[in-house]
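Got a structure for you, questions after.
One protein chain is absent from this view; the other protein chains keep their places.
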Amino acid sequence: MADLQSVLDDVAREAIEATDRGAVANYIPELAKVDPGRFGIAVALPDGQVHCAGDAQMAFSIQSVSKVFTLTMALGKHGDNMWSRVGREPSGNPFNSIVQLEQEQGRPRNPFINAGAIAVADLILSGHQPREAIGEILRFIRDLADDGSITIDERVARSETAHGDRNASLAHFMKSFGCIDHPVDHVLGVYFHQCAIAMSCRQLARAGLYLAGEGRDPASGAQVITSQRARRINAIMLMCGHYDGSGEFAYRVGLPGKSGVGGGILAIAPGKASIAAWSPGLDAAGNSKLGSTALEHLTRRMGWSVFGS
Amino acid sequence: MADLQSVLDDVAREAIEATDRGAVANYIPELAKVDPGRFGIAVALPDGQVHCAGDAQMAFSIQSVSKVFTLTMALGKHGDNMWSRVGREPSGNPFNSIVQLEQEQGRPRNPFINAGAIAVADLILSGHQPREAIGEILRFIRDLADDGSITIDERVARSETAHGDRNASLAHFMKSFGCIDHPVDHVLGVYFHQCAIAMSCRQLARAGLYLAGEGRDPASGAQVITSQRARRINAIMLMCGHYDGSGEFAYRVGLPGKSGVGGGILAIAPGKASIAAWSPGLDAAGNSKLGSTALEHLTRRMGWSVFGS
Amino acid sequence: MADLQSVLDDVAREAIEATDRGAVANYIPELAKVDPGRFGIAVALPDGQVHCAGDAQMAFSIQSVSKVFTLTMALGKHGDNMWSRVGREPSGNPFNSIVQLEQEQGRPRNPFINAGAIAVADLILSGHQPREAIGEILRFIRDLADDGSITIDERVARSETAHGDRNASLAHFMKSFGCIDHPVDHVLGVYFHQCAIAMSCRQLARAGLYLAGEGRDPASGAQVITSQRARRINAIMLMCGHYDGSGEFAYRVGLPGKSGVGGGILAIAPGKASIAAWSPGLDAAGNSKLGSTALEHLTRRMGWSVFGS
Partner (left out) sequence: MADLQSVLDDVAREAIEATDRGAVANYIPELAKVDPGRFGIAVALPDGQVHCAGDAQMAFSIQSVSKVFTLTMALGKHGDNMWSRVGREPSGNPFNSIVQLEQEQGRPRNPFINAGAIAVADLILSGHQPREAIGEILRFIRDLADDGSITIDERVARSETAHGDRNASLAHFMKSFGCIDHPVDHVLGVYFHQCAIAMSCRQLARAGLYLAGEGRDPASGAQVITSQRARRINAIMLMCGHYDGSGEFAYRVGLPGKSGVGGGILAIAPGKASIAAWSPGLDAAGNSKLGSTALEHLTRRMGWSVFGS
C-alpha cells in the first residue's frame, strides 16, 4: 500500500494544476462567488487521525452532503418506519426531477435526491419548531466532527430561500399527496439551513468516521448508530449519492459517497477511512469534477475500492 | 467468522421450509414448468473449493445472469469503446422498459437491463455468424466453470424466441436509432440462446470466481480480465444487477449481484467468495425471492458485505 | 331542427332522473358540500335570448371555466406575444400533471391545464396588484354576462388557498424556470379567486356568447375580441378544454367546450349558440358527467356539431 500522505499530496497537486475544472454552481448567487481554483482533501483514519492536503481547512457549503447526517438522524428517530415516506432505490433522474414523484404519488425514490431529503427534513421536524430542528442538526454534526466551531452560513441560507422555487415546488407537491406533515415553509426552513452548513474537508472527513467504523465513532468510542444501519447508509450512498451520476462514481471510484453542489464529496472506505474532497467546479450531473477525479486516484492507489483491491 | 458449511446448511433449511416463495416466471411457458419448491446455494472460495447446500447440483436456466459473462466478453473484444453503445447508470425502471430508450435515443442505460444486454449481444456478434457467437459464449462459460458439460436448453431457447416480442421490440427500437449493427434476428438469436444456458449453482459459483479474484481465475491461474475491469464489472453488478430492485439488494445483501428470471443470482464478495443461489419464485421486481433472502442471511453471518463487516 | 326549449326540457329531465351521477370534487372541502342532485342547462342565442331548464339560475363555482375568460383577457393585453409563455397543444395528461412541465422547461402545453392558466394569471397581473387583477377579471365577466351581481365566493377562494399545494407546486416550478414574472403568492391569489367566481348557467351561457358570434357580443354589439381570435379560442377549447378527456368530448359532443371541477361546462356552437351545463358529479378525467351527456344529446338533436349536422 502506498504512503497515504504522499498520495494525498500527489492528488492535490494534480487537482490544483488541472485546467478543466467544471463549472461552479450558479443556481444560487452565494455559491457562484466561490473561487473555482480551490481544492482540498482530507482522510480520517479509524484511530481518529486526519491527513490533509490542499485547502483542507477552508470551510465550504456542504449542501447535499448534509443529507447523510439528516438520514442518520431520521433513522435514529423513526427507525425503519421512515421507509414508508421515502424509498431507497436509485432514481435514474436528476437531483431535482419531479417526474418520478408524480408517477409514485409523492413518495421520493431515495433520501438523497432533493425531494427525499425534504421528506427527511419533515421527519426530523416532528415535535419541533424549525429553529430547534436546525439546532439539533448542527449539534449532531458538531459532535460527530468533534468541533463546536461549525456554523451555518446565513447568507447562503437566505440565498437558498430566495432562489428556492424548485425545492418549494417539490415540497408543495409532496404536501399535496400528504407525504409531508409540517407546513412547507417550516420544512424548507430546515432544509435550506442544513444545506448552508459550512465545513472544511478536515471537519467533514472527521464527521463521517462513524460510517467507516461500523456506526461507532472510533475516536470518542460513541456508538452513533448500529453497525447494520451504518452498512445500510453506506449502501444508499453508493447507490444514490451522486444522483444520475451514481453509476459513474461507483464505476470510477468504487466507494459509497455523497456529493453536494458546493463541490464537496464525502466518501467512505468501510473499515479503512472517511474521506472528504472539495473543489467547487461541477460536472454535468452536478458532482464535483476534480473531487471525483481525486477520489478515483486516491482509491486506486490505496486499494480502497469496495469492489476489489 | 461463522463456519461456512453450517451457515449454508442453515440458510438452505430456512429456504426449503419457507412458505412465501414468490411466483415462478411465466412469461415463457418453459420457465413456468419449474418446481417452485427448489432451492440451491453454492459458494466458491478463492482456492477453488466449492461449498454447497440444497439443490446446488441441479441445472436451471441462468437467463439474465448470463449478462455478466457477455459483458466480460464484450469488454475483452471492444474495450472501453463499448461504452459508446451502452451506459452504466441504474435505470430506475423495470428490466424491459422502453421509455428511457426513447428519451436517450436508443442507447440503453446499462448492460444488465434487457435492452443493454441485447446491445452487448450485438457487440459480441461482430465478425461472426450467430451460431459462432453462441458457441463462443458457451465455451467461455464452460472454461470459467471448468466444466465442459454445460449446455444450452434448446426448448427454452425456442420458447424465448416464440414469446420474445418485448425483446424484439427493444431490438428493433435500437436498430431504428442505428444502435445495433447486425440484423435484429441474428442479435436476438444470440440473446435468446445465452439466456437459455443451463447451469447449477455449483457451476455458476465456480464460473464467477474471477470476479472475486481481481479478474484472475484462482484455480487455473488464468487472468480472465484485468483487475480494474473486474472491479468495474462488480460496480455495475451492484448498481444495476437487480433492475429497479438494485437498491433493495444493496441495502439488504450488500454485494454485487446479478439475478435472472430463472431464479438464479450470482453474487460476488470481492476477495472472499463467488456465490450462486437459486430458487424459482420471484419478487415483484423479477428477482429470486428466497435467493435474495438466503444471500442476505449468508452475508450477514459471514460478515461479507462490502459496506462493512 | 328540433324545438330548443323542448329539447332542453327533455335533457334536464333525463339528467335529473339519472342514477349514475359521477363523484363531486373533493379536493377542496367547500366544493364537496354541493348537492350532487343538481342539474342546470342554459342556451344563449345570437339575439341574446337565453333558454333554460333545471337549476339554470343557481350559482355554482365556475372553477376552470374561468380560464376561457382569462385567456381572452390575456390575448387582449399581450396579443400573440403570450404564446411565448404557453403553448396551444393538447397535453395528453391530467389537468394537474407536472411531468410535461419538466420536459418542456416550465412552459405549459396550453392555457387550459392548471399550469397554463396560472401562467395566464401571471400575464394578467402585469402592472397590477392582485386585488386589481381580480377586480378586472370580475368586471370583464360581469360585462360579458351583462350582470353586475356576479361575485366571488370567498369561502371557496379561501378553501382553494388552504388546499392549493398542487397548484403552488406548479407555480413554483414555472417560477424556477423564469416562466412566471410575479411573486408566486400573487399569481396564485389571482388564480384561486378567478376559480372561485360563482355563476349560474344562465349567466355563463350569456357571458360566452361572444365566442359564438365571431368575437362580438350580439346583444350589446360590442366587439369583445377579433373574429379570428374568437375562432382560435374556440379551437383551443375543442383541443384542450377537457384535459385528457378532450378527445372524448369532441367525439361525443363535437363542440368547443371548457369544463370546471365545480361541474360546469361552457360549450360554443359557432354562429349558433353559447351553452352552459352544470351538474356537480365528475367523471374520471374531472369533467361533469351529466353535463357532458346533456350536451351530447342537445347537440345531436339540434344538429349543432361542428363536424357535420
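Going in written order, the chains are labelled A, B and C, and every chain counts its residues from 1.
Definition applied: a contact is a pair of C-beta atoms (placed from the backbone, for glycine too) under 8 Å apart; a residue touches a chain by one contact, two chains touch by 3 or more.
Fair warning: this is a prediction, and the values are worked out from it, not measured in the lab.
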item	value
Chains in view that touch the one left out, judged over the entire complex	B, C
Residue among C:Ile28, C:Ile118, C:Ala157 or C:Met239 that touches the chain left out of view	C:Met239
Residue among B:Ala2, B:Val99, B:Ala222 or B:Ala284 that touches the chain left out of view	B:Val99
Contact partner of the left-out chain, one of B:Val184, B:Met199, B:Ala212 or B:Ala294	B:Val184
Touch criterion as defined above, residue of B:Arg21, B:Lys175, B:Arg252 or B:Lys289 at the omitted chain	B:Lys175
Missing-chain contacts mapped onto chain C	87-93, 100, 109-110, 212, 214, 227, 230-232, 234-236, 238-240, 244-248, 250-251, 254, 256, 270-271, 300, 305-309
Touching residues on chain B - with respect to the absent chain	97-99, 102-103, 165-166, 168-173, 175-176, 184
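Assume only the chains that are shown with their structure count from here on.
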item	value
Chain contact graph, described as a line, ring, star, complete graph or other shape	line
Central chain (by mean CA position)	A
Greatest separation from chain B - chain, by CA centre	C
Chain copies touching (chain A, chain B) - same or different residues, decided at half shared	same
Geometric centre distance via CA averages, chain C-chain B, whole Å	55
Centre distance in Å when chain A and chain B are each reduced to the mean of their C-alpha atoms	32
Chain B: positions in contact with at least two other chains	none
